[in-house]
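One protein chain is absent from this view; the other protein chains keep their places.
Note that the chains are named A, B and C in the order they appear, and that numbering of residues resets to 1 at the start of each chain.
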Amino acid sequence: MLQVLINGALLGAVYALIALGLTMVFSIMRVVNFAHGQMYMLGGFVVYYLYGQYGLPFYLALPAAGIVLGLIGVAFNRFFFQPVLATSTREENSMLMAVGTALLLENLALTLFGEKQRGVPEVVEGIFIWGDVAEGGVVLTYSNMLVMGVAVLAIVALLGFVQYTRPGRALRAVAQDKEAACLQGVDVKTTTTLGFAIGAALAGIAGGLLVTIYGVNAGVGSNISTKAFIMVMIGGAGVTKGAILGGLLLGFAEAIGYDIFPGSVTYLIIFVAMIIFLLFKPNGMFGKPWG
Amino acid sequence: MKNRSILRCTLLAIAAPLAILAAPVHAQDVLKIGVNGVMSGEAASWGLVNKYCAETTADVYNAKGGVDIGGKKYKIEIVALDDKNDPKLSVSNAEKLTSEGIKYIIGPNIDTTALAVKPVVERAKAMNFPYAFAKELYSPPANASVLGMVASYQVGPIMYDYLKTKKGVKSIAFLARNESDSKNQQQEGVEAAKKLGLTITADKDTYEPGTKDFMPVLTKIIKTKPDAIVLSGVAPADAPLLNKAARDLGFKGSLSTETAQDSKILAQVAGAKANGFLSVGGASTPEIQSDAMKAYIEAYKKRVGEWNDEAGTKVYALELIIAVLQKNPAAINDVEVFKKEMETFSMVNPFVKDGKTKLEFTGKADFGRRSQVGVPLVVNEFQDKDFKTLFVGTIKN
Amino acid sequence: MNSLKKRDIYVSFSVLAIMLVLPLFIGQSRYLLSVLMNCAGLSVIALGVWLIFSIGRGYIGQAGFALIGGYTTGILLTRYNLSYWVVLPLSALSAAFFGALIGSFILKLRGIYFSMLTISLTEAIRLAFLNGGSFTQGSKGITGLPQPFSGDSPLPMYYLGLALLAFALLLIWRVHYSRVGRIFRAMRLNEDLAESFGTDVWRYRVMAFAIACGLGGLGGSYFTVFIQSVYPQSFTVEHSIYYMLYCFLGGLEYVSGAIVGAFVLTILFELLREFQQYQTLIYGVLMISVILLLPNGLMALGSSKSEGSKKALPPIGGADTTPGKADAKPMIGRSS
Partner (left out) sequence: MSTSILEARNITKRFGGLTANEDVNLLLAGEAGQVVSVIGPNGAGKSTLFKMLSGFLKPSSGSVLLYGQEITGMAPHRIARLGLVRTFQETTIFPDLTAMEHVSLAHQLHRQANDLEVVLRMPRARADEAALSASAAEILELMELSPVADVAARHLPQGYLRLLGIGMGLATRPRVLLLDEPYAGLNPEETNRAVMITRKIANSGISVLLVEHDMKAVMAISDFIHVLYFGKKIAEGTPEEIRNNPKVIEAYLGQEDKELGL
């Protein structure tokens, strides 16, 4: 059972990191970024090329993935989302744009990087073994430890940034109330761009981090997005602690579910449980009501 | 007046594209071969490899000025259509291909799409070569589909027997990707293993397509203490992760799958942790490949950029089609001739080194008729970044 | 409203009329007919999604109900050997029934929560069929279904698709352009207001959802006999998203928007086949361009100008003429 919990913790930390980026974009722009998974995928490819192919050290390649995706985020925001938000008559138009960009990124990646699964050498080799798993023992690879550690670090860093820095406070102000933030002298346009960039960068970092243990291919995006949606919904859309909690919950639910039920039943139960949960708490755990 | 213009616009909007779609292209002495399969989205690699293989074969022939059929030189043209893994699209793709007069179509990739296409191909008096394993595609009364590769239920028993006799395996756990094809493979595998007297420790476990962390599902499997784990219908992207997770969890037994994999992916993602992994191969392992195969691999690299071992099992379909057409040129416009030829056709497998291996149509034992490309049944073991051929068998006929 | 409705009438009528006579010209080509059959079936399904948009919910769960319709068809045809003409309406009804059942709970959610929930619902329905044991035959699906028409010609199937499209269009048309449709729109803009003048909002929401899901089931049943099989992955989240896209790209203000979107996107994808591996890439680029250039959908093409010119105020006595909040953009999920 301990192994199951460790599996859950690893998944949870990773999921939380993925969900954070999505919820960030949502809180700032009210956009459900369907392309989040595709951004994750691109982050994986950045690290694959820089670290795996060109031999750059991992600790440089990973931030590079964040920066590249952050820039893509800025461009997307500027050229795709802002125009749509400015001209559309319905809120869902931004969702539509997100679907369009997801399709674009996925096919661009397929054309540029090919159809193959890619992987990189392990950053740290070795494994921590404590007994036989079949007998209730526990194993934890150093790679997984590294991933969990970096994920937690990234989450803490983001929370610190949002809590204690000036641009971070501006982000929170915009997330809370755009007009009020504007009145308080916050540069809403820049802050929105920053928010989208951070959201995209988080996806890139998650992808770049996970390529070290999962590999990456052009088609992984949509699954990541769907899972991220679940986590964000459980926690409440646009709420940081909600995303973290949602990620952890899904991680543990998946790990424990796979231990008890045959594969797909786990996700059936997760989906049904989530639907029922949302009926009683329509805004997730910490979310604000819609509207 | 404005209303009429709307009407006209709509008419134009619907009719004009259709007119373009309908425009028939007839060129002299071109042999058109269709490829119908998934070429985008999550499973893109399956259909793309089919497409690349067919295109490479065409490249090889066209470089020599075309293929000689009945004294005429034909240029080979590949028409590849993406069905996005959606049966509705597979059907309209098949209609499009057959409406262009194409008689031979490679693909689709999975049961869902292959079964949807079956009636279309049968009606249009064409043939297709799917890479799906559903038996109703190939057993009479079905008569238009030819399995393009080795089916899992053909290689499974041989593999389990090998595991049992050579590796001392007594118990097997099965894990499948949760999809129609894979689950079928799992069920067939379980039955075959039972027949061999092996103990089955897990027979229903699945993972969702898109899963990346296999620790949870493998933790459960490993707790059942099997000697070997069989991965049913596992996608090339999943195999290295499954190997890695199983080894990380301390699993010491054998891992195997009945589908084709790519060594580079295994080496990149799982590294040494994939050592000992058994999978099905084509003819691309260095031990058995002929010069023709080497040239093919070079041509493939030229077209695609890099070789994919999965393609090793998919080099045969078009090669065999062309060989039959060369033997009996009447088949070029009449698939009935082709079907008749299938009964007796035999050639030397050009891709295998010894020059003795036969390439013919097989499958009588499983389907009741010769409706399968007689790909050599090659079992590979992954060892230090590459596949080593373990043994070469033939499909019971 | 009149210009809007007129445009709607002409486009709807044109699509139906053209489809009716087109086989005279392309009757030989099974391929073109199959593309149009896809268009028709997808339109039926998308019309349902469109209706849910008209009550102010972004609905991404229609594939689940298409799947329910498809499985009802598959199970009834194979197990009970019923005629397809009995099975078809039953499929629509069963999807509508489950729609009403599920809808009566989930429709209280709004905005993004509803959209995301319906995505999860699509997955949950797919997984339910996947784990349905021998009843649904799990991942093996139900195959070898008989087609309703004997004979070789694709035309009967084509005209069945056209008939279903005409039926769905007429249904949504009648609903939308009646008092009921106005109530739907009132609910979209302000549910509280609609409720304040005595509308049982819950009942209307469930009604709309049942109709929408029924159309999903109808289309799902059509496709199931069209490809003669149904699997859990026959209709997935990706399809749900596409149905939503059809409505958006066609135009949410027009009933025919869903149809225009389905036809244009489907035919466009076929046209782009010429570009081989760049097909989907170009498709994505074109889609983004449409969203950027025509935020209100293809049906709004060229209409923005004429509406703008009408803004001149007619003479009204007495009061000053501050423009009211009437110009406020209609938004989904706005609360007071």
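Convention: a contact is a pair of C-beta atoms (placed from the backbone, for glycine too) under 8 Å apart; a residue touches a chain by one contact, two chains touch by 3 or more.
All values reported here derive from a predicted model rather than from experimental measurement.
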In the intact complex, which of the presented chains make contact with the chain not displayed? C
Hey, which of C:Val180, C:Leu271 or C:Val285 is the one touching the hidden chain? C:Val180
Where the unshown chain meets subunit C, residue by residue: 1, 4, 171, 174-175, 178-180, 182-183, 185-186, 189-190, 192-202, 207, 311, 313-314, 316-317, 319-328, 330, 336
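One rule holds for everything that comes next: only the chains that are shown with their structure count from here on.
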As a quick test, compute the distance in whole Å between the mean CA positions of subunit A and subunit C. 31
So which bits of subunit A are touching at least two other chains? 106-107, 110, 222, 264, 267
For subunit B, residues contacting two or more additional chains: 40-41, 48, 178
Given the complex, residues on subunit B that touch subunit C span 3, 6-7, 10-11, 13-15, 17-18, 20-22, 39-41, 48, 80-82, 85-92, 95-96, 98-99, 111-112, 115-116, 119-120, 123-124, 134, 136, 178-180, 182-184
In their shared complex, subunit B is touched by residues of subunit A numbered 3-4, 7-8, 10-11, 14, 52, 106-107, 110, 114-122, 127, 129, 132-134, 137, 139, 141, 144, 210, 213-215, 217-220, 222-223, 254-255, 257-259, 262-264, 267
Residue ranges of subunit B touching subunit A (in the complex, touch as defined): 40-45, 48-49, 178, 204-210, 212-213, 215-217, 219-220, 222-223, 225, 236-237, 240-241, 244, 248-251, 262, 264-265, 268-271, 304-306, 308
